[in-house]
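Every protein chain of the complex appears in place save one, which is left out.
Chain lettering (A and B) follows the sequence in which the chains are written, and residue indices restart at 1 in each chain.
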Amino acid sequence: MATTAAPAPIGTHAGASYGHGEPTGIWSWLTTVDHKRIGTLYLWTALTFFLVGGIEALIMRMQLMGPNGQLVSAEVFNQLFTMHGTTMVFLAIMPLSAAFFNYLIPLQIGARDVAFPRLNAFSYWVYLFGGIFMTVPIFFSAAPNAGWFGYAPLTTMQFSGGLNIDFWVIGLQILGISSLAAAFNFITTIINMRAPGMTLMRMPIFTWMSFVVQFLLILAFPAITVALVFLLFDRFFGTQFYELAAGADPLLWQHLFWVFGHPEVYILILPAFGLASEILPTFSKKPLFGYNVMVYSGIMIGFLGFGVWAHHMFAVGMGATADTIFAMATLLIGIPTGVKIFNWIATMWGGQLRFVTAMKFAVAMVALFTIGGISGVMHASPPTDLQQTDTYFIVAHFHYVLFGGSIMGIMGGIYFYFPKMTGRYLSEKLGSLHFWFFFIGMNVTFFPMHYSGMLGMPRRIYTYDAGQGWDQFNWWSTIGTILMFVGAIFFIINFFKSRKAGAIAPNDAWGAGTLEWSIPSPPPDYNFAQLPVVTSRYPLWDLKHPEMTADIAHSAPDEMTITDSHAVPMHEETEYKTAKELGIPMPFPTIKPLFAALFLVVMFSGLIFIHVGMFALAMTITIGGAALFVGTLYGWLTSPLE
Amino acid sequence: MSDQNTQAAHPPAPAHATADHHEHPTWKQYKWVAFWLTLITAVEVWVYYTPFKESSLFAPTLLVMSAVKFTMVVAYYMHIKYDHWIFKRLFLLGLSIATVTILALLFLFGKLKIGG
Partner (left out) sequence: MATAVAHASDGHAGDSGHGEHAHYTTTGLEHRKIAIWAFIGSECMLFASLISTYLIYKGRSKVGPMPHEFSCKVSNVVASTADGVAALGCAAADVMKPILDIPVTSQSTFVLLMSSLAMVLALEGVENHGKPGYDRWFKGSKFWLAMTALMGAAFLGYQAYEFTAFVHEGLTIKTNLFGSSFFTLTGFHGAHVSAGVLWLLTLLAIDMKRGLKGKNDVLVVDICALYWHFVDVVWIAIFTLIYLIQ
């Protein structure tokens, strides 16, 4: 067992990439079970979908730039807003968060991989194939067209006879499997793979928020799974779940969807909260203010998130009692959220602030999310909501939350962790341009929507007449979207350029305090040559700047029992050795998860043929896919991991 | 899942250090559980055929009996009573949110009235 010998000069790994004796060909990516590579795959794929969703938004904004726009037809516009929402929620933001879950959770808790490395690969491939399955139809004008929430009975055969909704129903079902599999994996990883001494209350906040998100995933997704199964059966097998003529309740779908849908909101935002909570202390040179309160408010948000769903349905007339209960619960959830905002501000208070691009994004995230949060509290009140619901005011609200909150937080995360992932910094100059174009563009786009919404402009209309007072607000919104696109172009240039030619980053690229910064950038495949023993929330600051962590709780060395032979006191690792040299067993690369995912998607996609009357073909594909899937699964489970 | 103190309250005792050597329900307990499961099921079905079926207490009585069966299987057959607290929390988290969701949905669809 080698130990870290003479400290090598940090930051001398020129040409840093995945090239430390690890294979780099395409096959190595198809068969990888390394959580860092899977995280990288998630990142690339999700950014691609983010761009696709952005282009869909741009086309819509072009159409709406002035009254009576003629760029696209009503039908195409329906597909655009449906796919924009679906793409951004399920194919961009969730997987961008998943990229960070994958890359960071094991590094932050001091583990060598996730609990189930092959299941992890499976999650990614299911996501990729499911995403392709859902996105490709737009090129044939057959994309889903009933909104990202797919309200039934609108989505039943009677009102949506085309294939469009089939792609949506089946696609979401597939993506649900990916999210669920990943969630079981991360729950197990966080519970069971923390480094010695890392108690739950010493976990980095990003890991904590991710932990909460995994529970939201496993408890929220079953509801939409069931709602989708009903819709699938209604469409393909003639059941009557959403058949009003048979006595069905038009609100069944809405309730089941929002039982999932509201926790989903927190699934989208909590990871960004976590990232901001890593960035702000680092660039304030202060431990996070009120760590415990941050953790508990995150858990509170998660719990309460299951009891507020009907605030999306005030307009349907649920009655005074239900409205009151859900309004109060919704207002209540503003408290832990507000607490977080004040904690972030207090973290920065009196700190030595360094406004690098990551920090700019994180601060912007706090500010913009606050605006979105406040407009959210407005329509938590049913009477106010009746005025605002289904107008552009709501569009403004949730874009402040999801773009201003999630995307800004995630972008901050990308600037912050890019050096860890690649060994090179992103350019600050281009980053600054990216930030300001995003920041200004986002406000120019979404702020006027508050006004057009209050003036009564409904959501989802493909065109509008002049003279209703909406014209100039829409014009500004479109200008803002173009600004954001300019920002995105700076980001793309930055991303590709810096991968090859960015400034070399050392282990600890920013002077942060958590474990992931104690190992080389990019980390070797085994992450930690020796598992560190953690004695506080900021182990690396304990090592390098003990004065910064003097005020937080530590366990004294004599209270620590190091029973694991691999564990050694907190240290920095600077050497690249192969896992073999160190005697660390690594999981074998395998192609089986990819094939299992492929067959699973084949199985589901067979159902499409029922709709076009080819029942025999549909059953052949579905049953064939299922058989191949089960076969692959048996092969997978009977082959050794490492 | 949230409480550091609960974790700290468990010293690294041998009982938890190796998960497989926890206390176990015994053969005898297994058979008693099976006996009660059978008996309660028999009572449930019997009650269904008595005039008690029309009583307003019928549904609550059946729910209680079913809850007892549910608990027995989970506690003994799934040995959650003897296992690590983490498993209990994972299960109870799902179960409680599921139960509250069912009740809330029934209320929202007018199947349950608040206050009787």
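Everything below uses one rule, namely that contacts are C-beta pairs under 8 Å (C-beta built on N, C-alpha and C of every residue); 3 or more make two chains touch, one makes a residue touch a chain.
Since the structure is predicted, the reported quantities are computational estimates derived from the model, not experimental observations.
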Could you run through the displayed chains and say which ones the absent chain touches? A, B
Just name the one of A:248, A:265, A:299 or A:603 that touches the chain not displayed here. A:248
Looking at the whole complex, which of A:52, A:65, A:169 or A:219 touches the chain that is not displayed? A:219
Looking at the full complex, which residue from A:37, A:61, A:194 or A:577 touches the chain that isn't shown here? A:194
Residues belonging to chain A that touch the chain removed from view: 115-119, 180, 183-185, 187-188, 191-194, 196-199, 218-223, 225-227, 229-230, 233, 237-241, 246-249, 252, 256, 259, 531, 553, 555, 559-564, 566-567, 585, 587, 634, 637-642
Tell me where the left-out chain touches chain B, residue by residue. 7-12, 16-20, 25, 27, 30-31, 33-34, 37-38, 41, 44-45, 48, 53, 58-59, 62-63, 65-66, 69-70, 73-74, 76-78, 84, 86-87, 90-91, 93-95, 97-99, 101-102, 105-106, 109, 111
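In the analysis below, only the chains that are shown with their structure count from here on.
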I'd like the Å distance between the centres of chain A and chain B, where a centre is the mean of that chain's Cα atoms. 35
In the complex, chain B touches chain A at residues 1-4, 7-8, 12, 86, 90, 93-94, 97-98, 100-101, 104-105, 107-109, 114
Spell out the residues on chain A that touch chain B in their complex, using ranges where they run on. 187, 191, 199-201, 211, 215, 218-219, 223, 249, 251, 255, 259, 295-296, 299, 306-307, 310, 318, 321-322, 561, 563
